[in-house]
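Quick one: structure below, then a few questions.
Apart from one protein chain that is not included, each protein chain of the complex appears where it belongs.
Chain nomenclature is as follows: A and B, assigned in order of appearance, with residue numbering initiated at 1 for each chain independently.
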Amino acid sequence: MADGQDVKERSKGIGARLMRKEDDRYLNGKGRYVADIRMPGMLELAFLRSPLAHARIISQAKPDQTDSWVFFGRDLDGVSGIRAVSGLPGFRPSTQPILADEKVRHVGEPIAACLADSRAKAEDLAEKIDVVFDELPAVHDMTKARDKESPLLHEDWEENSFLESNADINFEAAIAEADVIIKRSFKTARQCMAPIEGRGLIAVWDRNLELLTLYSATQMPHIVRTGLADCLNMDHGQIRVIAPDVGGGFGYKGILLAEEVCACYLAMKLDRPIRWIEDRREHLIAGANCREHSYEITGYAKADGELLAVDCTAIVDSGAYSSYPFSACLEAAQVASILPGPYVMKGFRCKTWSVATNKPPILPFRGVARTGVCFALEVLLDGIARELKITPEAIRARNLVQPEQMPFTNITNKFFDSGDYPEALKRAVTAIDLDGIRKEQKGQTGRTRIGVGLSIFCEQGAHGTSVYHGWGIPMVPGFEQATARLTPDGGLELRVGVHSHGQSLETTLAQIANTEIGIDPEKIKLVHGDTAYTPYSTGTWGSRCIVMAGGAVGSACELLGERIRKIAGHLMQADPADIKLEGGMASAGRSTISIEEVARTWYLKPQLLPDDVDPRGLDVVAGYKTTKDTGTFSYACHAVKVEVDMDLGHIRLLDYVIVEDAGTMINPMVVDGQVYGGAAQGIGTALFEEMCFDASGQPLASTLADYHLPLASDLPNIRIEHMETPSPLSRFGQKGIGESGAIGPPAAIANAVNDALSFIGAEVAEVPMTPERVLSAIAQAEFSKTTEGDVA
Amino acid sequence: MTETTVDLVVNGAPVSELTEPRTHLADFLREDLLLSGTHLGCEQGVCGACTVFVDGRPTRSCITLAASCKGAEVRSVEGFDDDPLMKALRDAFKRHHGLQCGYCTPGMLVTGYDIVRRLPDADAERVRKELSGNLCRCTGYAGIVAAIMDVLENNPPAAKVQPHARTPQKTEKSAAGSIGTASGVASPAAAERNVPASIPAKSSLAGAPSLSRTIRFNVSASDIWAIVSDPEKIVSCIPGGQLDSITDGNLLQGKCAVSMGPIKAAFAGTARMDLNEAEKSGHVIGRGKDGLSRSQLDGMLDFKMTGLPEKGSELTLDMVYKLTGPLSQFSRPALVAEIADRILDQVAASIEALAKGEDPHETQPRNLNGLSLMASVFMGWIKRTLRFR
């Protein structure tokens, strides 16, 4: 084992803790983000946005002599609004206007586009536009959105609901033997994803090529291109989308923007490059949000802790429009299919609504619905455990899918590919020193209490065609492709349609190629983020890149390797089947030749090759799909120790452990980085982040001083332990891990807080767990206790 | 608008550029000097992505005006090529995976440099505290903290960038420059355009914040009624209030200037005033819009005069207000509530002054305490938990 570890340390291939190829440019301030690009003659775009959440536009007037610089919806000839129509029956489609000119449905919706030679001047122009509104009552509470008296956002709908869905699997039969029935209501707040770089774009029309080029801070350039082609009624061939360096995405940059469509139209109309850089205020008040769920959930269990069934009614606040390409329904579809978590149960019933409100559209944020679902189920489970007087670890161990059951098809037909869930739980319990904390708790008095909480979940990643088709998502991923091209100097150029904006693909995909064909990662160049250069891809989302693009790079390199071997075989007079590709060399027995020489021969010295040489050359495209497209299931157990100051309602994280199984790790350093970063975002969900709206639909956070992101000082030194159970479905056994860290924290922290407060019976049921919410939970518990006392 | 010349030293080289005074240092570096390594993440002084050294001190370049940096020495991420401490930090960031998307990185490096230089004995907890002004959304800060600790613990090279001394300067006599023209102020036409003529529906104020006051007067109810039922008089009691016209008998057009420190809004609009002479009560409902910010203020006031059995009278005021648009989009509603409270205080004080025949604008508001509704559970609990401590 020690030797194997040693080889891994030394290698640059799969499993190596290789430093990142992309770091140098960022560390030297040489990254090139969209706002860093300038074009001759470029105009800056600023939008006039709706100050109201719900209103009819009565009139719009441009300032004098600004017809060439100010544009309303009526000026966008032949441009269609954005539509993302779910394939599921009963779905009510919405049309998101590019510039609203009849009605606004959320604060921040763009109404007019203003151009000037600086952003400040474009904003000056926006101030001078006259718009008269007739304000309508706003729908701000998702639980009341479907009420009869609620005003309709989309007037041709019967109610403010995109879709209603029902799942019932053996529910009534399963609950017959229940000894306890535990009900809870949970809520997760609306959040902003808040990558440090916002959205941004430059649209350029090239007269000569008759090509529209859009530089955009996006996670999915090919999908943006398809969406643009639809809205602008253009051929794909007339559009090129480039995603340069992108400053974080997390889902926020996986959406087609009205701003993109608008800028592209204007760039073509005016024949001038146009730049729009989203500012923080726009991001917070106008950009798509995420995460707002409400659950009414009931657990049915036997006295010994066996979980029999879960019944849930969930509402997802989908905002005003169905956003492209994920639609308004992805979250609810996930809720209904993922709620049972990593557990075995006999019955399941779930009803979901994706409701429309006067808020920005909802968009899948890292973890998508899993974070909310994990919170609801795991906190419910602790409630059941408390009722049954068994420990949180025991109720989990009792109900988790066991390793010998793997692969396991769960109640909602999820195919868990591999893993040892109980082992993850056991390790987390040991690592956090649960026994020690229990002892520590026994001596506690006073109003500062410690608590410990667990959450365990599995994360479906890289799921493909059948899953997304089943969820009715307008964009269904199929095969992922990659191009591998040996360059004449023996370097390797990889081209993928996904985009790397922090995921480290420039390094990890090079590691995969290195393992396949032995070329040094230093000599491997990843080309990504340009529709002109890369194969079509749905892009970077769904924890899919390392599995899908990694698999595709593996396939392409395998194919390229065959070609290299053939040529090398000829040059060395060896059987290609005997040739190994390692360390930049092709070797068969004692004879070796450099891959560089093979490349040089193919490109520049073809006279050395026989006439019947394979003419397909050293430039290959290969497609890849996992052996079953149900997705890899990474899993993790989070364990956290908290201190609750009961007078302030303040929660401090004292220790945090994550036991994680990512399958085969391509680069453990990168896996850790994804888990740390995800966990910080999950802690943000748990403790800080909340986009509040008032009754008139006004967002109450327009700065980062109002919308609180987690800081370095809010986080403990998170400890990660790895398990490494390869997935049988993926090419190298790797599993998607990108979202995992963000899933567990709200559940684990809420369970820890409830554990700390269990001596008075207080429970928090809503995230973020602000001091006000914690104090209110404590007050309710203590007040009901004391009033009971008064009565007695 | 005239531009101003900004002379300063950037990354060791003297620079002189014409720019608008409103240009902040980050835009000056990025747009005028094409040094795009300095990133903008919020322009609100919170995220720290734009942090650069100004005179050797970490500075938020998004809330520092370029024109304020005349004569300063600025160093951005592009200006550390031969700096051994920056090299050590960069290497450590790389080893510890202290960056993912790279966007916050330039600001992190400047702050990290300052931490190593200023706090050689910092432990991880201190490093986390010092990093709290720099947001990273990718790494969870783990690699950043580890990288800075690594540099701190392994004989960091001496810092070449050092803070310049900031000593008080000698008094000099010189002109203040060409200030005084009001070109930055929006023209009154812009501020007053699009005055809403509509009156909000009462239902649109449901759930909005409310305030109440009861004021006693030594004068008779009819004397006070003469003030409160007279649009001109009552508007003169509103601080910043101005009545422009009355149409259809009870539609009042006017404005109300409200200020909250440096934030000044002028709400122009229309209100309807309905009086019930018999009951000596009235109802005012209206809507005003601040033209520049596109914020809107809807308000409703109910008032009733009662004669007191002995002598004098009592006026009850119930106000409901709803603010929408940019001025409302903050998480500190207590501030808005406090200002609304003060305005109502001033209205009350002015009515009293007018009744006494004084100038309402000369009066100081009395400090009247409003009724605040508190959740019984909360109050009960608070009394129990904190009574004995």
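Keep in mind that, in the parts below, a contact is a pair of C-beta atoms (placed from the backbone, for glycine too) under 8 Å apart; a residue touches a chain by one contact, two chains touch by 3 or more.
Convention: contacts and distances are computed from a predicted model.
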Omitted chain, identified by the protein name its UniProt record gives, among "NADH-quinone oxidoreductase subunit K", "Lipid-transfer protein", "FAD binding domain-containing protein" or "Transport permease protein": "FAD binding domain-containing protein"
Contact set of the excluded chain (shown chains only): A, B
Residue touching the undisplayed chain, where the options are B:202, B:311 or B:342: B:342
Which residue of B:130, B:150, B:298 or B:352 touches the chain not shown here: B:130
Touch list for subunit A against the chain that is not drawn: 118-120, 123-124, 127, 279, 281, 647-648, 650, 688, 702-703, 705, 708, 711, 713-714, 770-772, 775
Absent chain, residues of subunit B that touch it: 1-2, 4, 20-22, 24, 27, 43-46, 48, 51, 54, 57-60, 62-65, 67-68, 70, 111, 114, 129-130, 132-134, 166, 168-186, 260-264, 292-293, 326-327, 332, 334-335, 337-339, 342, 369-370, 372, 374-375, 378-379, 382-383, 386-389
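The rule we apply is simple: only the chains that are shown with their structure count from here on.
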Separation of subunit A from subunit B, taking each centre as the mean of its C-alpha atoms, in whole Å: 33
Interface residues, subunit B side, partner subunit A - complex: 20, 22-23, 30-31, 34-44, 46-47, 49, 76-78, 90, 93-95, 97, 99-106, 109, 124, 127-129, 131-132, 134-145, 186, 190, 193-194, 196, 198, 200, 203-204, 206-208, 292, 294-296, 322-326, 328-333, 377-378, 380-382, 384-385
In the complex with subunit B, residue positions of subunit A that touch it: 19-20, 22-33, 35-36, 38, 51-53, 107, 118, 120, 127-128, 130-132, 134-135, 137, 194-197, 245-250, 279-281, 285, 501-504, 647, 669-670, 672-673, 676-681, 692, 694-696, 698-707, 709, 711-713, 715, 717-718, 741, 776, 778-780, 782-783, 786-787
